[in-house]
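What you see is the complex with one protein chain gone and the rest in place.
And then chain A:
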Amino acid sequence: MIEITILSGKGGTGKTGITAAFASLANNTVFADIDVDAPDLHLILEPEIKEENQFLGARIAKIDTQICTNCGFCIKECRFDAIHYRTEGGLEVNPFECEGCRLCERICPFKAISSEHSTNNHWFVSDTRFGTMLHAKMGPGEENSGKLVTTVRKNAKEKAREQNADFLLNDGPPGVGCSAIASLTGVDKVILVTEPSKSGFHDAVRLIELVQKFEIPLYAVINKCDINSEITKQMEYFFITQGIQLLGKIPFNEDMVNAIVNRKSIIEYKPDSEIAEKIKEMWNKVTEPIKELK
């Protein structure tokens, strides 16, 4: 089984639309939406949930006001300034500021503090018209999206092995932070979907740096390539110097947006369009060398 993560650095490059297109081309593949902060792939794949699991999020401290003597020791020690005096007297923890380190719980001289995992996060195993899909839903303002990404990936891998799947295709998160890292450690290939804008380029460079640190083979797709042909050229040149294979370029076309509005991948929506052809070619470029190996 080959695990591929699709990333973009910058958001809004069209990563999920392209992932959905790959999904409708891939056979014997398991899919995972590991953009757990803002998951969108399910809007096209329309998963039917088969299994729901709770993911234990970060802990949040709670003060038992019956025991608390208002000594204020924890306020001084909390590095995140998450503990405050209430106007009506007594102390309270601001759940949005609490990082769940349990320092206060451990040092409170009166043992008035306890902590509980947040139970706002869930992950799912579902059926879709293209195959099994794993996805997640995070509560608002939650932490630890990196850990949730790792959990979804681990279970997706298990499912893929069980089914003897050829591929596991992950729709990854934006950025270069902990969740991006969690989405690429140990994967076989990364596909970068970028767009020719200064910010798209800037973020792509940061992401490439990160992927190269992990020595993962990297492919690139330039989406909306005709928005700025000058930057497209610069990107192509940059990819050559970095030894990154360019899978292809896709011109801007409202059909990509219209496909999403119709909850379809572009392959389903306009199967004979130029864009559909291009994406088919790209998917073949990624998968053919792998099939030959087998």
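Methods note: contacts are C-beta pairs under 8 Å (C-beta built on N, C-alpha and C of every residue); 3 or more make two chains touch, one makes a residue touch a chain; residues count from 1.
Definition applied: contacts and distances are computed from a predicted model.
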**Request:** Name the absent chain as its UniProt record does, using one of the following: "Pyridine nucleotide-disulfide oxidoreductase", "Ferrous iron transport protein B", "Cobyrinic acid a,c-diamide synthase" or "Sulfite reductase (NADPH) hemoprotein beta-component".
**Result:** "Cobyrinic acid a,c-diamide synthase"
**Message:** Can you say which of A:12, A:72, A:90 or A:271 touches the chain missing from this structure?
**Reply:** A:12
**Asked** Which of A:25, A:75, A:178 or A:290 sits in contact with the chain that's absent?
**Response** A:178
**Message:** Tell me which stretches of chain A touch the chain missing from the display.
**Reply:** 8-13, 16, 37-38, 40, 43, 58-59, 77, 79-80, 96-97, 99-103, 106-107, 138, 140-143, 145-146, 174-178, 181, 195-200, 202-203, 206, 209-210, 213, 227-228, 230-231, 252, 254, 257-258, 260-261, 263
